[in-house]
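Here's the structure we're looking at; comments come further down.
In this view, the complex is presented without one of its protein chains, the others remaining in place.
By letter and in written order, the chains are A, B and C; residue numbering begins at 1 in each of them.
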């Protein structure tokens, strides 16, 4: 059994991680820390876990965490980087579900996250945990930067086209829509039910933290500079991301459906839908799948890719467990094989 | 492996049954029939099952069904009773998730369901599949009448009080609220998103089919006639039932919290919450649990019981699988042990 | 034109009051105060009012408020009572939409609201602003206590029965359901979209501040002590209250439908639906109407009353404007005559 620790875990990524780990056959949850909730039973905060998780939150305890095989950091940005060195030195694998180790360039990190990076020397050793790109490196990784939710959907949707050089990389459009749980479990007026329900809006059109992360990822696979317009929107639903991606084809002869099917044939968590499909976010609700459809409206020179994930699973906690499975040599789908909940 | 057949299965109970069975370690889905959808892949109708259920719907085929160990009937009311005799004679166990075998009195059935019963002689052999009451009889049953969704929540909430004679059985009030999936997957104006969303209403105050089923169940445990006012309401959510139950205490000295805890101590799927709790429907979403809290506001003579279930799981497909587990001698929680999905 | 001031007004009652007053033909909004938002344009906070309300919030200014004909207090509980004396002495009519002047007994107020009352001597002069009961007193009132949202729906539903002595006043049940806007525009985890959406729960079963207000109102009309079990619930919708009311008939011969129709025949904002109806909350969305249906299931001795209002209109801002209309001798429906928004 893999001994697991969690730092943080009082947010939606945390409860989802706990839900997945509570029934994971190879993981044993040993410790969960939270300064704010220390002393409180996990199941008091998250009533779905009553009878499934008996632990209580404790104050952060370096010794207990150091005794784990893997620690997930499910905290706000900027916390994992303060724990990373000690955990790595203790031989613990660290999977950060926040953003601390996603951007390789510490200057870029500081610019977008508003604070200097606490351990820039560790960035080069961190592996970006998108298994569909980095599976082999994840196997050997000690420090895994779990991708953001939007970046997971957008990258999986554009990768096959960029890897083959089929589209103009300089003018990509990612029109992305997220359920409200993506904003976290923090008390905030704009995510109150009475504000977010029966409403739809774009936000952060001027610039969003996931933009540099997406560009970095796409530049690595394409080898060329990326020009991306990224517009996120808030959808009145709890879970789910739908990315609608637009690109100009540079090669109009390619069989796009075949390109996607071949690229993801062996991937356990990417499902390329039949031609003409429109994936529902609910078709992946509570599951680790990404479902993708590719269209070329009117047979023109614009390709439209539709990619859906559950932002809390493939976009956060599920992908983190997938990374743990890979890093510990388990079957990659262990504990992640349940179908989505529909309706 | 238990060979499983499903009659119907194109509604929400059907997709939930398929979801549960697809990961049940002891069940093997052999055949699923639907006249309307014959020839169509199950996963085309229910995209969450893509990659999990490879079967296609077929026309009803008595031979194939007769080769199963158990058949679930997930059809509209009035269909199972036309299949029951043949299946039972073939030695197949039948679990009817509709209402055909719930009422022992065929006259009562005809009155509330508007058609004569096709096999009244089978009614006395049918076991009402509420495990918390009838577990021993279910073990030996060939024909199981799976309870309705409202009846499950209301009976579990009132049983402990009636069994002990603590309340006036003649003036019970069940104010029940259901998510919209309880109305099924049938095209209907009143359950359109634009009708049911951002709205709340009562319905069928004059009389609902679950009323005689609840009364029958409560009369069996109490041994006296029941006077019940039952008012169902439609909640703008997909899943979940919340029953708010009111009764007049005849014994004001009883420790009601203890009564409930003792009654359900050994039950794997009934969770009595600590005193003062208010269960959320989402705390049981996609799970087979019923969570219950008991209150006595102001220390007065009225007891208020709050009971929540997922109408598609403990209120339908999950309880059907629980009944299958019992009838086939499996661990009762097999395939039903995952925590609820929250948020 | 009536010169209107608003104290507070940054919550949902405030924006609704502003919406109604902005198109009221006899009211002119002169001043709106908010410590937290002073200097900010009202329309920046509430984008629906862009182009309709040009005022900015200012710091509370006794002089400006004293120059108004009427001041609405749309603040949290406990604020209006600190302004009341000065306003009344300046000859300003005060309509408090919060709870400060609803309970006549200052001891009861202190018990339920957790603070001593600042001006108990003013309580006896305050008029409880339920026009269907107190219209004549409202005409002459200087200080109007606008009723709570639940109390409005529950009282309107039970009044006709209690006034005629048709029900047992000692064992009333009010099972009430409210949209989430009833919890206000305050950042709070439990009213986040991801907490309140796709969920249903009861709350405050042990005791809610509207319970003594309802009891006080019902005791005044019935002249006898009231025994009321009141259970509020949170519905995943923005607006609306649905009260489901249960009582034991003491007179089984009365024509209940006629009783309700007669009682409310002349009321502009109470609509008694035809026998057998089930009112939708959306049928009164954004309107000042209360719609009511009365049932007697199975012809038994229990009467069930269904009453719906929009909690922000008839349950708050709309009733406040109705009270202003009455107090200033206007046609009672002035500015309140638009139909509900459906869908």
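Here is the rule we go by: contacts are C-beta pairs under 8 Å (C-beta built on N, C-alpha and C of every residue); 3 or more make two chains touch, one makes a residue touch a chain.
Values in this document were obtained by computation on a predicted structure and should not be read as measured data.
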Neighbours of the unshown chain, displayed set only, are A, B, C
Checked against the full complex, the residue among C:92, C:122, C:238 or C:321 that touches the missing chain is C:238
Of B:197, B:257 or B:334, the residue that touches the missing chain is B:197
Out of C:279, C:297 or C:318, the sole contact with the unshown chain comes from C:279
Those residues of chain B that touch the unshown chain are 12, 179-181, 183, 185-189, 191-198, 236-238
On chain C, the omitted chain is touched by residues 12, 15, 19, 22-23, 46-52, 181, 197-198, 238-239, 271, 279-280, 282-287, 289, 291, 337-343
Residues on chain A facing the left-out chain by the touch rule are 171, 173, 175, 177, 179, 194-195, 197-203, 205-207, 227, 229-231, 233, 235-240, 242, 244, 246, 248, 276, 278-282, 285, 295, 297-298, 300, 302, 304, 306, 308, 343
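What we mean here is this: only the chains that are shown with their structure count from here on.
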Most remote chain w.r.t. Chain C, using mean C-alpha positions, is A
Of all chains shown, the one whose Cα mean is least distant from the combined Cα mean is B
For the copies chain B and chain C, the interface residues, called same if over half of the numbers are used by both and different if under half, are same
Rounded to the nearest Å, the gap separating the Cα centres of chain A and chain B is 36
Whole-Å distance, C-alpha centre of chain A to that of chain C, is 45
In whole angstrom, the CA-centroid distance of chain B from chain C equals 39
So chain B residues touching two or more other chains come to 197-198, 238-239, 279-280, 282, 285, 343
